[in-house]
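Here the complex is missing one protein chain, while the rest keep their positions.
Note that the chains are named A and B in the order they appear, and that numbering of residues resets to 1 at the start of each chain.
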Amino acid sequence: MIEVSNLSKNFGNIKAVDDVSFNVNIGEVLGFLGPNGAGKSTTMKIITCFLKPSDGDVKVAGHSIHEDPISVKRKIGYMPENAPLYEDMTVVEFLQFVCEMRNIDLERRPSSIDGVITKCHLENVKNQSIETLSKGFKRRVSMAQALIHDPEVLILDEPTDGLDPNQKHDVRALIKELSNSKCIILSTHILEEVEAVCTRAIIISSGKKLFDGTPSELSEKSADRKVDDVFRAITTSLDVEGVTL
Amino acid sequence: MMHHTTKAIIKRELKSYFTTPLGYVFTVIFLFAIGYVTFEPGRGSFFVMRQADLSSFFRYIPWLFIFLIPSTAMRLWAEERKSGTIEFLLTLPVTVPQAVLGKFIAAWIFIALALLGTMPIVFTVAYLGKPDYGVIFLGYFASLLLAGSFLAVGTFFSAITKNQVVSFILSVVFCYIFLMAGSPPILETLSTLFPKYMVSLFEELSILNHFESMGRGVVRLSDLWFFGAMIVGWVYASMSLLDYKKAN
Partner (left out) sequence: MKGKKEELLIIVLSALSMVFLIHIGSTIGKKFQLDFTQENLYTLSDGSVSILKKLNAPIKLKFFYSKTAANKGSEGIRGFNNYAQYVEKLLKQYVANSGGNLTLEIIDPRPDTENEENAVAYGLKKFYITQTESYIFGLVAISETGTEKTIEFFDPNKQETVEYDITKMIYTVTDPKKKTIGILSSLPIIKEETSPYMAQMMRMQGKKPEESWIFIKFLREFYNLKEIKPDTAEIKSIDTLLVVHPKNFSEKTRFAIDQFVIGGGNLLLLVDPSATVDRIARQGDSNSSNLKKLMSMWGLELVEGQFAGDKYLSGIGATRPGVPPSRLLPLVTCDQRCTDGLGDSISSGLKQLTLIYPGVLKFIPLAGVKGSPVLTTTDKGNAYSAGPRELMNPAGLWNKFSEGSSKVPMGYKVIGKYKTAFPGGISVEEVVAAKSDKEKPTKHRKILPATAESLVESAVVVIADVDFIHDQFAFKKTMFGVQIANNNSNLVLNALEALSGSKDLIAVRSKGKFNRNFTVIDKIEFESEQKTSSKTGEINGSIRKFQNEINQLGRMAKGGNIALIQSESVRKKRELTKKVASLKRELRSVKRDGREKVENIGKRLQYINTLLVPVMVLLFGFFYNKRRKKLTAAH
């Protein structure tokens, strides 16, 4: 579904993404792991056509981000980091705006909006203006806008960052629920999350892809099945006790 | 004729002028200030001149617009950038030109509505005497084009930075340069530095000359061309700039 090939992105002299390639298919939940500033978000922004790569290409459902970014964007539901939203709008107004932007049929709009409101548990706040919502609700609104057109590809940039344990649980449950029919990429630096929801994990650091495999493959590298240790060993290339790469 | 995304953005932006204090603050300041300066007791005051025309009204329009329009324009992109919503907006299936156009048109409509709020002055002159409605119409039309030009400049500088204050100052400075391009002191200084041809070229860039020329009741093709070029040029530059920023 997503084919990332030889993707590179330079910001001035800094190589944020360096020759990264991978594919993701429907049914897969890909966890993007890496330290802060590793290039996770940049890669996601390139896939969602917010940034243009310096080199390489991404194809989403066969559409290249260079040739047909609009079709790419149509296929994708994207939840940006920190869930930026138009705060002056109410939840419903906001979702309506997204419907208009995504040109969802007029008749289907109410059902789409109601659907995501139920899915993301927004019933009680749907008529509040977004600025009055708590962080957790804002995430859910952001999740709702990403789901509203029932996209095949879902890209979530740190979807559980800053949430309390219950909220995290809810989000993970939702991701699991969606994972059968969709192709999902999510970025995180919480390693348990990968084990909890992902079918596959990619570790990048300094723009380079360092690991690509299932979470269990990752944990098997440590004698004590300590994923933390494995992560540290991979991203810092230091010798960590009990880890064999 | 207009893309559905552009329409959706216009709708959203326009609504936000009415649901946030900003729109009201702008409108109230603008309407109060223009009313005040028009009636301001002084030599040029409307009620002292006792002429049923709007010259003492339109004279102040550029000087209010030069501050008020950059202040509306500054948030267009700088705020999106700062709050991060630009990432949300541009990952929706919309092209940069569609988005820029939508925001620009919405702001323009908003200013047109604010101008509409000055209608009492038209009723005032109609009550007091026999105004020349053709000239008044053209004055409003010129004000709208002036607003469009300032807005286009403001859009560009709003796209350049995420700092609204920087964007505001840059747009005010540039609007001022364009406004005063034909003014005597500037031309005088230029004529000591550059050949006459350059000076007259610079004079052609003067927004004020074109605005006042239309305010006198005659519109030349070159006036329309000028405003058209200003608006299209700066809006196009904003589009290219945003596109260019994507690649960097």
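Everything below uses one rule, namely that a contact is a pair of C-beta atoms (placed from the backbone, for glycine too) under 8 Å apart; a residue touches a chain by one contact, two chains touch by 3 or more.
None of the values given here were measured: they were computed from a predicted structure.
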Hidden-chain contact residue, picked from the options B:Leu31, B:Leu64, B:Leu144 or B:Ile169: B:Leu31
Touching residue (missing chain; options B:Ala52, B:Ile109 or B:Leu144): B:Ala52
Contacting the left-out chain in the complete assembly, out of B:Ile10, B:Leu90 or B:Val135: B:Val135
Touch list for chain B against the chain that is not drawn: 18-19, 23-24, 27-28, 31-32, 35-36, 38-39, 47, 50-53, 117-121, 124, 127-135, 137-138, 160, 184-185, 187-188, 191, 201, 204-205, 212-213, 216-226, 228-230, 233-234, 236-237, 240-241, 244, 248
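We take it that only the chains that are shown with their structure count from here on.
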Touching residues on chain B, where the partner in the complex is chain A: 4-5, 7-9, 11-12, 15-16, 19-20, 83-88, 90-95, 246-248
Interfacial residue positions of chain A with respect to chain B in the complex: 11, 45, 48-52, 69-71, 73-74, 76, 78, 80-82, 84-89, 93, 97-98, 100-103, 129, 142, 145
